[in-house]
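Missing here: one protein chain of the complex. Every other protein chain is in place.
The first chain written gets the first letter, and so on, giving A and B; residue counts start at 1 in each chain.
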Amino acid sequence: MKTEAEKIAPTATNINFKSEEYFVNMGPQHPATHGVLRLLLTIDGEIIKKVEPDLGYIHRSIEKMCERNSYQQIVHLTDRMDYLSSHINNEAVCLTVEKALQLEVPDRVKVIRTIIGELTRIASHCLWWGVMGMDVGALTTYFYGFRDREMINDIFEETCGARLTMNYNIPGGLMWDIHPNFVKRTKEFVAHFKTKIPEYDRLLTGNIIFQKRMKGVGILSKEDAISFGASGPVARGSGYSCDVRKHHPYSALDKVTFNEALKTEGDSLARYQVRIQEMWESLSIIEQLIDNIPEGDYKVATNTVIKLPKGEYYQKVETARGELGVYIVSTGTKNPYRVKFRSPGFSNISLLNHIAVGGKIGDLVATMATLDIVVPDIDR
Amino acid sequence: MTKSIHQWLLSFMSETATSITEMVLIALVYLAIFAVAGLYLVLLERRVAAWFQLRIGPNRVGFQGLLQTMADALKLVSKELTGTDRADKFLYNLAPYFVIISALMALSVFPFTQELQAFDINIGIFFLIAISSIGVIGILLGGWSSNNKFSLIGAMRSGVQTISYELSVGLSLLTMILLTSSLQLSEIVEVQKNGWLIVQGHIPAIIAFMIYMIAGTAETNRAPFDMVEAESELGAGFHTEYSGMKFAYFFLAEFINMFIISAIATTVFFGAWLSPFGITESIPWLGVFWFLGKTLLLVLLMMWFRWTFPRLRVDQLLTLEWKYLLPINLVNIVLMALIVWLNLTIQL
Partner (left out) sequence: MNNNELQELIGSWFPNPEVTIASVVVEENQESSDLSTEKNVEKITAKEGINPSLLSFTEEDSEFLTILVKPEHLHSLMKQLKNNPKTQFDYLYCLTGMDWGKELGVVYHLESTVYRHQLVVKVNTEDRENPVFDSVCDIWKTAEFHEREVFDFFGIKFNNHPNLKYLFLTEEWEGYPLRKDYVDEVNMVIK
């Protein structure tokens, strides 16, 4: 076995290493990498010369595990990918299976899925906002973000018993009907949160130091965003309209009107503003749907053993981080032949080197925060 | 009281031995008081932070958590001292003492009341500025000798930062010296009997105060200038590799330094132990209360900074100092000189 130092050493000689440059091993335990992401930085003084992500510290091979599980079981594995948008991950698998079975779920299910999906998005963005502040040194934002996220988690807990890894979707519908309090509490939250986003702006967005840290840093052009396969707020901050909810609407998203948050600057501030804007849009989507949840069944019966017809199925959804694709190849048995999750974080992390080079260490941390990475989502 | 002790000691000791004993006694008293005061500043910071962050903060150990930091200190004392392999052991162990000793030394010159002042040297302000820049040597040593790149980056940042902001601290205090025409702290207080200097010097004094607070925050390496620790960038910066009591020294020194910066501001701008409008002039010992009250208010201000602002980037930090604070400061000195020359000060 080679020691850690020896493993790094050959990498150092591979790149053109100048004598002023040195290596810093950022992570896998580092406050700014939000989990077990390891970055190999080549630095000249404070200036980043190269960022090389080293992944796999939390790789559980979910794709391989899927190959021996039934379709109902797969849903629960996807919680553990992007745990901040677990509901949307579940929904993606369920939609794929339903698409393959050509199963039309009741309208009630579609609307509830969409509402909870948007709540999940807000919860995820709340957490991101809090952590974003921490990464640029404003420690208080964390608690403000969590205060509001907590309300959403309470709503989830009441309805499905879980706060984070929800498992609320099953192929064919939902596991249970919503809790009687769901509508009331969601409305309370929407009213509450409308007063809180301006508070976020007052605390962080308008701050001159924050603006200076964000503006013109980590610039990603639209062409590069597309070429790097970026999606979600990262791509929309660069002006690439890629909202799956707009272009390939699923569940009840074709029934609502909302604007796609788009910015053309492509810098960290643009990505930040896109997410803040998205919270407003999600609130608007929830408001449009919450009063008109159709009556009806909360699921349609499926066979206990689901067998997808032979073929290939692809479904994309918009998680809080971007486009999640589920690609299932079935041979007609009760297990999928191959499952591939196209995770938004994996594509987004690949452009880190491109946008961080030339900046300072502080810029790298701030830029990484605007990418909003969740490491289990990258590693799967 | 000091006189009676002095007499009692003289009764069985020689002159020299007496003064040495006295010095040691005073040093011990100061050490004990400020070690505890530092701990309570930590507690205050935690409670203030909790207040800003919609939390409750420590409230279990002792009444309202008053013993919390005592317990923490006990824990830190009992912890194992770890260090990195191939660290420069001598410098590594020396660093925390530099930091804590320079912080404690500065405390000795503050006039808490008219009587309670350990040393009243005639270069008081100069001494304070000089002492407060020694601390950075400790930080540099700590970062350099830790054999950790994050520590090293932190230490280098610290060096750059302290050297730059030292200028602003010095110059903004110099502005005020123009009014007092003395470096001795007791005389500076004496001058303020005609009105606190921030009132006497009005506009340039307020500018000087603002610059002083910004530069002072940077000097103590606190947010938004906590480039040196920058936990989201460097882990913990220069003290990453320190543990137990050595870490506690760094930690405590930060809080004592914050107290010092506020205390200097109190002395130079806000009339030290003088009560507002002389309302308690007849009771001199209340001076301690006024001095500490004003200092704590300024400490609160610094905590407010910390829990509200994001951190600057290292180049922005230098831009702020060299392109903005320093030129403003120089102009401000000229302005103050003009005001003193033309006798435009406000005398109450």
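Going forward, contacts are C-beta pairs under 8 Å (C-beta built on N, C-alpha and C of every residue); 3 or more make two chains touch, one makes a residue touch a chain.
Note that the coordinates shown come from a computational prediction; the quantities given were computed from them, not determined experimentally.
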| item | value |
| --- | --- |
| Touch partners, limited to displayed chains, of the chain removed from view | A |
| Which of A:K194, A:K215 or A:H247 contacts the chain that the document leaves out | A:H247 |
| Among A:G45, A:G216 or A:G311, the residue in touch with the chain that has been omitted | A:G311 |
| For chain A, residues in touch with the removed chain | 1-2, 7, 54-56, 59, 61, 63-64, 68, 224, 226-231, 240-242, 247, 310-314, 316, 323, 325, 327, 329, 338, 340, 342, 346-347, 349-351, 354, 379 |
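As a convention for this text, only the chains that are shown with their structure count from here on.
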| item | value |
| --- | --- |
| Whole-Å separation of chain centres (CA-atom averages), chain A against chain B | 45 |
| Chain B residues within the chain A interface of the complex | 49, 52-55, 149-150, 153, 223-224, 226, 230-235, 306-316 |
| Chain A residues within the chain B interface of the complex | 22-24, 30-32, 46, 133-140, 142-144, 147, 203-204, 207, 209-210, 212-213, 360-363, 365 |
